[in-house]
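Omission of a single protein chain aside, the complex is shown with its protein chains in their original locations.
This part shows chain A:
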Amino acid sequence: MAGNRSTLVLSVVVAALAVLPLTGVPDHHLRLVAEILILGVAVMSLDLLIGYGGLVSLGHAAMFGVGAYAAALFATHVSPDLLLAIPAGIVAATLVGAVMGALVMRSANLFLLILTLLLSQMVWEVIFRWRDVTGGADGFRGIPQLTLPGGMAIDSGVDLYYVAGVLAVGAYLVAASFVNAPIGKALVGTREQPIRMTALGYSIPRIRLSVFMVSSAIAGAAGALYPFVNLYVGPQVAHWTMSATLVIMLVLGGVCTLFGGFIGAAIYLVFQTHVSSYTDRWQLVVGLAFVATVLFVPRGLGRELHQLLRPLGLGEPRVTAETDKKGTVR
């Protein structure tokens, strides 16, 4: 059964991630992998909107940014406890996502893109102008290290890496359960045949609002951990250019795969880290990679990987999951 196979793949990935620090990888590399995992979660949450819902949002950074600031503020002023600060970010991002979702749930296509862009820029403005609370353009500094419930600080790259790993696996399981549940199938239905879905008695705005909230919650969780990578958060995390970066990562990694988000984030951040040490024009290289992806692997690297693995029986089921399952059962 396809379900067992994807469990197997997931287990192998998790095991590989778990033993990575034991292989003597330098601490700062682990920090980079942690950042990849965090941004990968944000991209994966965007995949729910763009890939599964066909809702091309250019405002996803608003939720990531609100999650980041909420968790940073909470950790600074209330408690640096991981189990409280991260949920604070999730709650804040979900609330913003609910408002944004309610405002855009009746639109689609270009109109939705512009609306999400506008609304997210309003969020960015608030963060940018509200100096007393957010530090404005200078960003927010003096964030304490997160602590585990026992009070142990999460201070090394290894610790951060493990926390990001748990976040990534948890977020993946949540997103995968969403797309495999009736609500996820209804979401794909609204992307494929919106009129038919209405004629089946489904309320399209209700489905869109649901996916906005789930996607925002996951983006908020990723955002919530992000400030603790460098103990700093700046307003650019909520800027529309950040949203665009998330979209680029998604296209690089592969739309409608969920795990493609991690691949896209890895490519982008590795380029950013390594190419930028040779040239300031590293974004040109990312741009070329983006163009090459669109031209040669338009479905993204994640999909190609998925296609390569399929003959080995390792392909991950996606939209047509039911067909696959039935096909093998019968």
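Methods note: contacts are C-beta pairs under 8 Å (C-beta built on N, C-alpha and C of every residue); 3 or more make two chains touch, one makes a residue touch a chain; residues count from 1.
Criterion: contacts and distances are computed from a predicted model.
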{"item": "Listed names \"PaaI family thioesterase\", \"Cytochrome C oxidase assembly protein\", \"MaoC-like domain-containing protein\" or \"ABC transporter ATP-binding protein\", matching UniProt entry of the absent chain", "value": "\"ABC transporter ATP-binding protein\""}
{"item": "Contact with the hidden chain (one of A:140, A:161, A:178 or A:290)", "value": "A:178"}
{"item": "Contact residue for the chain not shown (choose from A:83, A:200 or A:270)", "value": "A:200"}
{"item": "Touching residues on chain A - with respect to the absent chain", "value": "177-178, 181-183, 185-186, 188-189, 192-193, 195-196, 198-204, 206-207, 210, 319-320, 322-323, 326-327, 330"}
